[in-house]
Structure formats: C-alpha cells, structure tokens
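Missing here: one protein chain of the complex. Every other protein chain is in place.
Lettered A, B and C in written order, each chain numbered from 1.
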Amino acid sequence: MSDAEQSELTPEEQHQAANHRGKMPLLAKIFGVLAVGATTAVLIGSIYAVFDQENKPLNGLNPQGPKAQTIQNLVLPVFVVAGIVMVIVCAAVLFISWKFRRRTDEDPHSMGVQTEGNMPLELTWTAIPALILFAIAIGTIITSLELEPKVGPETLEVRVIGQQWWWSYEYDLDQDGNFDDLVTANELVVPTGRDVNLRITSNDVIHSYWIPELNGKKDAVPGQINDWALRADEVGTYLGTCTEFCGLSHANMRMLVRSVSPDDFDAWVEGQQREAVEPAEGSLAAEGKKVFEAQLCSSCHLIRGVNEAKVEDPEKGVDAQLVSGNAPDLTHFASRGTFAGAIYNSRYPNPDGNDQPYGATCTAEDTDACGEPLDNATPGNPDNPFYAPNVENWLRDPVAMKPMAPLQTENPYADGRVRGMPNLGLSEDQIDQLVAYLETLR
Amino acid sequence: MADTATFEPVHETGRDAAAPHAHIEHDTNTGISNTKLAMWLFLGSECLLFGALLTTYLLYKNPLPGQGPTREQLFDIPFTSASSFVLLMSSLTMVLAVAAIERSDHHRMRIWLGATAVLGSLFIAGQIYEFTTFYAEGLGYTTSRFGSAFYTLTGFHGVHVTAGIIMLVSLLLWSLRGNLPEHRSETVEVVGLYWHFVDVVWIVLFAVVYLIP
Amino acid sequence: MAVADAPLALPSGAPSHDGKVLGVFTRAQRTTGWRSWITGVDHKKVGIMYGAAAIFFLLIGGFEALLIRMQLWAPRQQLLSADVYNQVYTMHGTTMVFLVVMPIGAAFANYLLPLQIGARDVAFPRLNAFSFWCFLFGGIFLNTSWLLGGGADGGWFMYAPNNGVLYSPSHGIDFWVLGLIITGIASMVSSVNLIVTVLNMRAPGMSMMKMPIFTWMTLVTQFLLLFALPVITVALFLLMFSRIFGAAFFNIDDGANPLLWQHLFWIFGHPEVYLMILPSFGLISEILPVFSRKPIFGYSFIVFSGVAIAFMGFGVWAHHMFVSGLGPTSVLVFSLTTMFIAVPTGVKILNWTATMWGGRLRFDTPLLFSIGLITMFTIGGLSGVSHSIAPADTQQTDTYYIVAHFHYVLFGGAFFGFMGGFYYYWPKVFGYMLSEKMGKWNFWVLFLGFNLTFGPMHIIGLQGMSRRYYTYDPNFGFDIWNKIATIGAFTIALSVILFIVNIALSYKRSKSLPPVGADPWDARTLEWITPNPTPEWNFDPIPTVTRVDDFWYQKYEETADGGLVKVRDAKDIVQDSDGVGVHLPSPSYWPIVLAFGLPIVAYGLIFSWWLCLLGGAIIVTAMFGWAFEPPDDPEAAHGHGHDEAGHDDHGSAADVDALEQEVAPVG
Partner (left out) sequence: MAHPQQPPVPTSVLDGAVEDYPSDWKYWRVAIILFVLTAIEVSTYVLADSVFSDSRVLIATLLFLMVVKFWAVAWYFMHLKFDKRILTVAFYSGLALAMVVYLCMLLAFRYFGDDGMICPSESLNCITEG
C-alpha cells in the first residue's frame, strides 16, 4: 500500500490495515491448526498412556488390591463422563467459532440476533450439571464409606511412622494394642488375603504414605494417628513414594509393600523377632561388629542383641542425635532388599521385573541372571544375593548418595540433633568390615 | 510555601468553587460516606482476624501437663472484670463524644474524647499489669501452647486498643488546634466505630477466654 | 438519601495548613515525569504500575519455572541441588500467585473500575497508591531473600511443622512470611478501597445490575480478599511469632496441631483461587460480547454465578486436606460442597458459549485468548471435579495431576484471560494498538506451549509422579512426558518474549501512524466513552447511564424488527473535553514513604532491632504526615475541610482520605 493510498484512509482503517485486523496470517493459521492438533494428540496420547501399565510401578490406575479397585470403579466412569463433557464443550466452541465467524465478504457492521438470555436454557444447563454431580456425589458417599478402615479380629495392625526421609513399621502381632512385636524399616511385609490396618503417624514433619496399586494416600501427621487400610490378594511387590512435601530429600523417600503367602509371613515374622546373628569369631563380619559398636553408627541405629543400651541412652542415644528420635533398625538389615528410604538396592532385583514372587530364579552363583542392581523402579529382592557396592558407597558418603541435613550446628532449635545420616569418615577397611557384618544380619 | 504559591491548578477552576458544598461526601450511591462504609467493611474483615486468633486460642487453651501454669491457676477474674468494665464504659464516653460533636459542642466532645482515651489507657495498663503478673507466675510467651495463644490473642487486642488511643489523642489534639469542623464530625464517629469494635471484641474475649471454663 | 439542602456549617477555625507537613516535606506537586509516578495517586497510573510490576515478577517467576523444567528434563539431573530446587519451586509458586496473578487482576481493577462505573478516581486515591507501593516493596523484599541466604524452601503452602526453624533454619521462610504480610496489607487496603468505590461512586443511573461484568467480578473478588486475607494474616503472624520468638503454635512437642496451619492457610487459600480467576472471567465477559457483536448472554446468571462461586469458595477449603486425617464426616461434607461449586462455574462457561452463538465473531487476538480460556478452563474444571471425589483424590492429590489441574485453571484460565485483556485494553491505556499479527502468533505459541507443558502432567501425575520432587528415577515411565513438558515450558517462554517484543515494535510503529481511534474495537462499555489513552480526569462530564452496554447503545439503536442500526459514530460520542474545572485529588509523598517503612521493619525483624526502630519511625512519621495532609492541596483548590486519618495497626482502612466526588451530571 502506497503512502498516497494510506493517507486516504481514516485513522481506524489505517490501523486496520497495519494490524491485519480480522485476518489470520496464513502461517499463523497453519500453526494454529498444528497447535490444536498437537494438543489433541497430547490428550489422546494421555488416554493411551494412562492405560499403558507396562513399567509404571506407581500407576494409580492399576489396582492390585480391593481398596484401589474400589477407587478405580468410582473414578473411571467419572473420567469417562468428564471426557465426554470436555469433548462436547471443546467441539461446540470450535464449531461455533467456525460457524459464526465473520465472513470477509460480509458487511463489517452486520450483527447477529441480539439475544440477551434465555431463562429455560439457563435453568436447563444449571440443572444438568447439578444432576450429573448429584449422581457422582452419591457414588462418592457410598465409596467413601466402603473405604473406611474397619478393624476386625483378623486385621493385622501396623504402626507406620514417617520420618525424614524413610519409613519405619512397628507390628502388633499379638493384638494387645502395643506395637512392640516387630520393628522394620522401608519395606512393609504383609500376608496375602488379610486386611492390614495402618496406623500412620510421623516423628517430625508431615509425610504421606502412598502405595498407589493398593490404595490412595494418607498423610503421616505428627501428633496424630491416621488409620488407613491395605490388602493385597496376590503375592507381589508394590512400590510407593512419600507424597507430602517433607523437606530436603522428599524425592528420595520411598517405600514398598511385599505381600507374601501366610506361611512365608509367619516364617518372616519368626526370623525378624530373633536377635541379630552373632558373626563367626575372627571373621571380617566380627570386625565389622566392633566397628559398628565403636563408631557413631551404634548411637542411632539399633541392632538388637548388640547395642540396646546405647541407643536408649538419653544423653548420647538416638534422641540426642536425631530430630526424629529414630533411625532404621538394622537388626535384620540383610533381610531387606533395599535401604536408604528404599531408594537403593542392597540386593539384586529380579531380572524380569517387579512382581516376581519370593524365590525367583537367580542364585548367589549366578548373579548375572539377577540383572543390573538398579536402584530405582526395580527394588532388590531379599532372596537374591547381596549387592555390596551400593552399601559401600553409602557408608563412604551418605549425603552424596541422598541429600540430607546432617549438620545443624548453627540451628539453635536443633540442639545439635541432625536430620539424616552424616558422613562418618570411615576408612575403606572399616567400610569393608561393616558391609561384611551388615550382610550377615539376615 | 513558595512552590504552591506559583502553582497554577490546571483543572481547578469554576465548577467546584461555584458550588462549594455540592460535592460533600454523602453524595454517594449508598448515601453513606466513603469513609464510614470503608470502616464498616474493615470491621467486617476484622471479625475474621479475631475469629482466627480466638479459634487458635480455643484449640490451645490447655497447656500440656507440666508445661507451666493453667488458666485456672492464673486468671484473676475480679481484676479482669474491673478492666473489662473500664473498657465497656469507654464505649459510653466515646458515643457521648460523638453525640457532642454532632451538637457542635466541641468542649464536651473534648472532655468525652479525653475520658475515652484515659479509660482505654487504664485498660491497657491493666493488661500490662496482668501480663507481668502472669509472667512472674511462670507463663512466658514460649512456655506452652496456652501461653503463646493467650498472649497472642490478647496482645493483638491490646495493640488494637493502643492504636485506638493514638487515634483518640490525635483527634483531641486536632480539635484543640481548632481544625475539627462540624462537617467533619463524622471523623469522630468513624474513629468511634473502630473504638466500639475494639470494645465488642473484648466483650467476646472476656466471656470466652476468661469466664467460660 | 439525605439531601444537602440543610444549611451546612462552615469549617470552624481557619485552616492552619500551609502545605508544609511536619516542616520537612513540601507538598508533592502534580507534575509530569517520574515524580508524577512516585507521588501520583491517579488510579490509572497505579494500575499501569501494578501491571508493569506484575510483568516484571512474571519474568522472575517464569525464569524459576524454566529452572524447574530444566531440572526435570531428564531423570537424576544435577542442575539444581535438592535444596535450591525446593527454594525455586517455592518461590515460583509464591511469585506467580502473590506477585503476578493477583497484581495483574489488581492492575485491571485499578485501571478499569473507575472508568467502567463512571468515576473520576477510586474512593481513596492515596490509599490506592499506598497499596501499590506496599505490594511492590513487599515483592522486592520477598525476592531479596535470594541474595540474603536463600529463598523460602517449604512450598508456597508452607505446611507446618516443616516451616519451623528446626526444619528450615535459613531466613528464607522469614522473608516469605514478612513479604506476604506486606503484600497482604496492600491487598487488604485495595479491597476496602475498591469495594467502597463500586458501592458508592457509580455514575448516575448505574444500578448494581447495570454494572459491567468485569466490575461485578472485581467487586466479588475484593469481597473475597476482604474476608480471606485476615485469615492468612493470622496464620502468617502465628508462623512469624513461632519462627522469630519461639511461640508454640506449630511446635509438636508443645502439643501443637499441625493441621491448624493447614486450616488457616486453606480458608484463605481456596478463596484465593477464585479471586485469582474471577477478574479474568470478568475480562472475557467484556471481550466476548464485543467480538461477537452481541450482548452477553444471561447477564444476571453470569453475575450471580460469580457471587455464588465466592460464597461457596469459603466452604470448600478442606478439600486440600482430604488425606490429612480430617475424619470421614468432614471429608464427605467438603467433598460435596466442592463438587457443587462446579455448577456455577459451568453456568459461566455455557453462557459464554451462548454469547458466541449466532454472533459475528471477529477473530482478533482478544477473542482468541478468550476462546482459549473457555476451552482450557473447561479442562481444568473437569479435572477439578475428579479430585472433588474424595476417594479419587487420595490417588491424585500431591501428584502432577494436581499440578496439571491448577495450571489449566490459573494459566489456561486466569492468565489467558489477562492476555486477552492486555490486547483488548492496550489502546485504551497506551493509545496504540498491539500488532494483531504478532498477537496471533503470541496466542498460538502460548496455546501450544501451555498444552505441551501441562497436558503431559496429567499423565505423569496419574502414573504416580509426586509433586515437589527435585528428581526422579528412570524406569517409572516419567521420562518422555517430562521432556515434552520442558519443551513446552520453553515454548511458553518464547510466547512471553513475543508479547514483549510486540509491545516494543508496536510502540515504535505507532509513531508513524495517526493516533488510534476512539473506539478501535467497536466496544460496548462505559470506559470507551473517554478518549484513548484515557485523560487524567477520566470523564468530563460524568455520564448518565441507562443500560449495561451504555456506550454501545449510544452508537446503535434498536429498530422495530429487533435489529440494531448504527445511529452515531463513536467519535461523536467520545468525550473531548479538556478537563478544565475537574477537581482531582492531589499527589502525595506519604503513600510511598509509608510503604517504604514496612520492609525496613521486616528486615529489622530478621536482622537487627535497630532497623525495626528506623522503619517504625518512618511509618509513624508517614502516618501523621498523611493524616495531617489534606487530600487536596489547599493552595490548589478552594478551602476544604481537613481530613484525619485513623490508622489501626494494619495501616489500612481507617483512612479518611475523601476524594471529592462529583456524581451529579454536570454540563
């Protein structure tokens, strides 16, 4: 457009021309179609992805127990309804945008019918969502009541305690109301086919206990006990993560549930209730035991039969050392497949994934069959051979392996207590000895 | 002020000067002045502030066993009743001050304003005495959850009263300087609203904190 | 209403003010240049400054978002340490909520509200300036924590007891608490101010049900602020006393209940969500009718659904706490209230759709953003319904599914609306148009980037990726979607750059074009009756209003067959007065001085009591200076009475800062 022509235009028209008003640049149009297409693809892809359960051990839409299944039965129809509503609304908006677009050949001042409202229509579209929601509300009420933890005579009661940044479990096996029968960390072992009531609490900040394949999550609130139910009908391993922000290593606070047959469970209980195995005289492990007793390890970590008195010492014991007043019980360290908040494997995982039962194919002689000892979605299997490198690295420098807050000298409120395991400055020899000792603690 | 002497207002001519009272504040859609409406809205919002503090106190009113003295051990009801009564009566003097300025009785208004400020100061003095006594009896701010909640709740109220006293004294001084015209009598009323609110909050606190077991 | 025909008393006693206050400062003068911004009380200047500051903080918050996304690009990235990541995501959330979305809402409210109701300014212009400076200094104070030992690291929700000194010994959370108290004062002051403005200062003929919908939504927003802010203020004070003086409120050993914080935080926090989204709903309710060339469909339904959302917004807070052990009854009650808040929201969406139906849609950038809002907010609203179902929420809460949900609501909802508002009101505010061509690119790039970023988060959330994780392991199935999200985040950044470039280029181009016409969009509401950019005095004379879309019906008249015919050109309607004789409030130093004292006190609380004394002295001086300074320069006008300010301890509403109002139609 030449200057002469432009000067004949009114200011508004000049702006119109300069602005390409009412016109979509072709490239932008193409790009827009691509953007809508990409958005649609992402949304459709998400439907596929949600139902793709392969290698998604935390998938909340892959129920493996009755509680999770109950939630699933409620939420899937809601997703479907919501999806339909979404498609209708978006399609309607796109359709209207196309149908009622102003045509270029049209009088720019034309306008449609000047409707200001329509009472019956308004009432209809107030009522319809209300009715849909009413139906969902009924379902919600029924499901919520169904999901309430109920304690019966057969229920296994376990106290679950969150602390920065790992979980401990205390079992009440004799149903006397005291959770003093068995203590373990990170890995919750339950018998199949039996209701488990988790009494969740915390020793420091708020955490959240979540095993997606078995049930939703429940917060671990200090000073309060939240009941939560689990039940696994199949033998298997179910992963979970802490889901309430709990400070520095929130991302490194995992846990898992191993469901085992009732017989295996009884055997496991029996093993766990024993005191720690005494290492053979003169072995490397016996040296390790001495290191454990001599070093700071023993003022926080308990190995029953070795250092009860030291841990309970109010002056130097665990309460004086740790903000949460608790460190993982190591009495049966080697009976677990993972450590450090279940983020590292202390044993080889099974080669073909997650859900292999106890006693899988790999043996101590054939560690290759066990696959790489991944410290991730494939947790170590307690029946597999011990995998020392992770434990060694941990003892060399725990804070490098997992962010923690072991130095709080400047914090007046901490009173010298730490959150997490400090670097103990162990020598390589000491580390070897300790690892040898830990390996014996089955 | 030299600067303003040469200042020529661009938009300040004719119309307003011609009708000096055509735009007084009650020419509003609601018929209420902006200031008064603002104060009432603010007081409505203050209800949520004191509600939150009171709720916190209710949750924490009992200290853990062994963590310092309890309410029953500390509260001196006759004393607090007296200071509550003082604050209650300051509402009367306040409303009398408002009534006086509406009659253009500046003299009475100053007397009542002064009385209100004195009564308010008496209440604050009582609160300071009470706090020091409690502290001497072992209830520090950090002693227990009760201590923290109690001092915070009553302290917030005390700060409100103190702010009110400052406003009253400013008003009094302002009036003594001769700068409180009748058509601003509403200023006294608005400060009065704040003062009465502080009083009704104490009515609630006195009953809920001190009297209800 | 009383009539002013009674004999009014003249001021007794001569005015003693000579313009000097406390013998130090001379009265600020209305000038041009930077001083007029520092001391100005004009609601339009305040609004522009709010917007500019919010965009500045948007760049900071956006940079933090990019850091988050770069860290999550791949499993076990080492870009940020766990500690720094926690600070970055906390400050991202805090910045975006308190320093970006809320202030952009405030920017539009400040600028448009008086214009839409036909007022010369807000009810308390000096308080208005104070609220901006308070917000700005609070925001800067909050961000200086980066230079003074690190930002807050407890998440924007800052749950107890993780917010205690024991678990967060750095000063980050102290900065957070004090910064939010200061910005809270700003919002509190401005909420009272704007409510009074709307209730009291509407033009003749403008009843409540003739107010533009943006004004309505802003009014509702300010009521939400008015009643929600005291709650967070108390929570923040409790936390401050706990951290600085060692109070027992969140100390578990003293028998504290950590859920106290959650209740107080979310009683504020949920209305907060609605007060972030409602201004945007208001904006697109202005835009859609203009670009559809039809009135808004179901005006009263849109208004009342907004009011209903606000009411119900106070009854749903505990849905943030479904898994915290509330007890089954509470959970069910809050689950149901949350579900039904979807009804008024749905009504709004359907009414907007119906507004477009049968119109002549002109696809300019504001309309594109509005349509983007309708669709994206629908997705966010539907995922919201899915977590109102308490059992389902136990699987969803604190996962990326929630992150996806609230970004669809706050980004796809609030921010898209704001972008539409920027494009729509740019000529009104600055007198030149933003380039439509770049605007369309801006929209499509933002739309794509937004969906790429937050769409995949639905998936990884449902597949178990928790929020607030600074890292994740491979083999959980999160990798690919995180990569897409990171690409999307950079696409969003590109579109923000496009927007800023558009501002600069369009400004440059506008110099070679004649001034933009009075009515570039063929608009409908009262604010367009003033020239572009708006003159300082807004209206002269104050118009008398007969309908909701008053400007439109001055241009078009209804014909016998129900159609409309253009009867007048916009430029014949738009006011062209020189503003002579309009009485405007005078500028003042005191708002900025008073606001400046607040962060000084806050630094003092953290570092040294001496600073507290200094800040306190500034505040007291400023308060008395303010109180004894008449709102209008006595030298500049006829002898008004004098005002008195009664400041309570929050330094807010008790101010007697009366703007002389002209509501009678003059001329």
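The definition used in the following text is that a residue touches a chain if its C-beta (ideal position, glycine included) is under 8 Å from a C-beta of that chain, and two chains touch if they have at least 3 such contacts.
These numbers were taken from a predicted model, which means no experiment stands behind them.
Engineer: Among C:160, C:181, C:318 or C:429, exactly one should touch the missing chain; which is it?
Structural biologist: C:318
Engineer: Using the touch definition up top, pick the residue from A:39, A:208 or A:226 that touches the left-out chain.
Structural biologist: Only one of A:39, A:208 or A:226 touches the chain omitted from view, namely A:226.
Engineer: In the whole complex, what residues of subunit C lie against the chain that is missing from view?
Structural biologist: With respect to the unshown chain, the touching residues of subunit C are 1-4, 6-10, 12-13, 199, 226-227, 231, 252-253, 255-257, 259, 263, 267, 314-315, 318, 324-328, 330.
Engineer: In the complete complex, the non-displayed chain touches which residues of subunit B?
Structural biologist: Residues 26, 28, 30-33, 36-37, 40-41, 43-48, 50-52, 54-55, 58-59, 62, 64-65, 77-78, 81, 84-85, 88-89, 91-92, 94-96, 98-99, 102-104, 106, 176-178, 182-183, 185-186, 189, 192-193, 196-197, 199-200, 203-204, 206-208, 211-213 of subunit B touch the chain that is not shown.
Going forward, only the chains that are shown with their structure count from here on.
Engineer: Among all chains, which one's averaged Cα position is nearest the averaged Cα position of every protein chain shown?
Structural biologist: Central by C-alpha mean position: chain C.
Engineer: Measuring from the mean C-alpha position of subunit A to the mean C-alpha position of subunit C, what distance in angstrom results?
Structural biologist: Once rounded, the distance between the two centres reads 35 Å.
Engineer: Report the inter-centroid distance (CA atoms only) between subunit A and subunit B in whole Å.
Structural biologist: The answer is 51 Å.
Engineer: Residues of subunit A that touch two or more other chains: which are they?
Structural biologist: none
Engineer: Can you list the subunit B residues touching subunit C in their complex?
Structural biologist: For subunit B paired with subunit C, touching residues are 1, 3-5, 7, 9-17, 20-35, 37-39, 41-42, 44-46, 48-49, 52-53, 56, 59-60, 63-64, 67, 104, 106, 141-142, 144-145, 147-149, 152, 156, 159-160, 162-164, 167, 170-171, 174, 177-184, 187, 190-191, 194.
Engineer: Quick one: in the complex, what on subunit C touches subunit B?
Structural biologist: By the definition above, subunit C touches subunit B via 1-2, 4, 8-16, 18-20, 26-27, 29-30, 123-124, 188, 191-193, 195-196, 199-202, 226-231, 233-235, 237-238, 241-242, 245-249, 251, 254-257, 260, 264, 267, 536-537, 579-584, 624, 627, 633, 635-638, 641-644, 646-649, 652-664, 666.
Engineer: Name, in rising order, each residue of subunit C that touches subunit A in their complex.
Structural biologist: Touching subunit A: residues 81-83, 86, 153-155, 159-162, 164-169, 246, 252, 255-259, 292-301, 323-325, 328, 331-332, 335-336, 339-340, 342-343, 346-347, 349-351, 353-354, 356-364, 371, 374-375, 378-379, 382-383, 385-386, 389-399, 433, 435-437, 440-441, 444-445, 447-448, 451-452, 455-456, 458-459, 462-477, 481, 484, 509, 513-517, 520, 558, 562-564, 566 of subunit C.
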